[in-house]
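Here the complex is missing one protein chain, while the rest keep their positions.
Moving on to subunit A:
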Amino acid sequence: MSDRRVVITGLGVVAPNGNNIPDFLQAIQNGVSGIKHYPEYEDLKFNCQVGGFPEFEWEDLRNYISETSLYGLKGKGIAFGIKAALDAWTDAGNEIVSEQVLLDTGCVFGSSVADTDVIKNAIYRVDAHESKKLGSRVVEQIMNSGVTAYISGRLGLGNKVINNSAACATGTQSIIMGYEYIKYGMAKRMLVGSCEFVDRYVFGGFDSMRVLSRKYNDQAERASRPMSASAGGFVPGSGAGALMLEEMEYALARGAKIYGEVLGGSTNSGGQRNGGTMTAPSSEGVIRCIREAITDSGISADDIDLVCGHLTATMADKWEIQNWIQALGRSGDNFPLVNSLKSMVGHSLSAAGSIETVAAVLQLKYNFAHPNLNLEDPMPEILDAIGANNLPVTKVNTQIDVIAKANFGFGDVNACLILSKFN
């Protein structure tokens, strides 16, 4: 074991309500929703016809990668990831162009599904006996490690370069992995995060599972309703989030600006036993994950000021709150403030954890808890357990020293991070 501390020195985001940190900060402070109605989903006869998609200008990528690399790039998830990662890199005060291989610096960037539009094109061509016309750019975009390959290639990263995948826990897990590599002395800096483009085919799969919002198609901004009694499923989102993590001494030596510290974290599985299944988390696994993260951080559960939950806007929200109550040993007015960014941006699957962690770091840095949109009617079970005071519906300006951020994914996988101000 070592005592190396890990600090956050850069942030990048591509979210439905903001494509850069200043816009995103303003959006989460003011409760700006990025959820819109998309006629395409009506045409496709989806039950859910709303979504959260970044207003991404493909041309913006010209400032990030070479023109030859951009020519032929079609994967949107990769594109979101490149922008978020390189923004975090430059936000940390680094230059993008480097001739050397950076041996101390690695990248853990996660994703769920490689771009199915790119895959569809390949399938059509092959089935039409035109495989000769696929060209050289398909493979790099249908491989899951495409995003890390683009990012690490652009920056010359020579340490660990890994694409992790753990469904909705992916983004939080990527941050934990990067934190651990630095903590245990394997890397000085890790560029971490995740990306997702939820295209119509992935969207369709969730729609068919009947886990998506369907009652607010004509009122898109009201559709994502975490913890609300009238919540009827989640709203699919897309985007990417990225953080630059550095070993504390390394960051201090170069005089880096520091947003906060990753105090600790844990990622585990409920093993799909004791109530855990492919699609539902085992409470025992979730509680163990949160407690492990707290232990790793060397804090007390009482130190946590804000819980940035997974809270997707399904019936599972009330069980999640119950798990937090048990894990923290706190309830009623003693429970921390709790919010869900998904009320503004929807659920961007693998990108959720990293986008939400970027939001958590901003709340830590600027001392506020962002509002929960659409929480006019909290679930009675939640209201009874933690009271209305902990469920902000407008921005709360208050000292935030410690945040617990967790995500729980299909396959009964969990990830929990503890973030704190840097002292």
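What we mean here is this: contacts are C-beta pairs under 8 Å (C-beta built on N, C-alpha and C of every residue); 3 or more make two chains touch, one makes a residue touch a chain; residues count from 1.
Everything below uses one rule, namely that contacts and distances are computed from a predicted model.
Candidate names were "Transcriptional regulatory protein pdtaR", "Amino acid ABC transporter permease", "Acyl carrier protein" or "Circularly permuted ATP-grasp type 2 domain-containing protein", and the UniProt protein name of the unshown chain is "Acyl carrier protein". The chain not shown here is touched by just one of A:Arg4, A:Lys74 or A:Arg137, and that residue is A:Arg137. Screening A:Gly72, A:Gly185, A:Gly271 or A:Gly329 against the full complex identifies A:Gly72 as the residue touching the chain left out.
Contact residues of subunit A toward the unshown chain are 66-68, 71-72, 132-133, 135-137.
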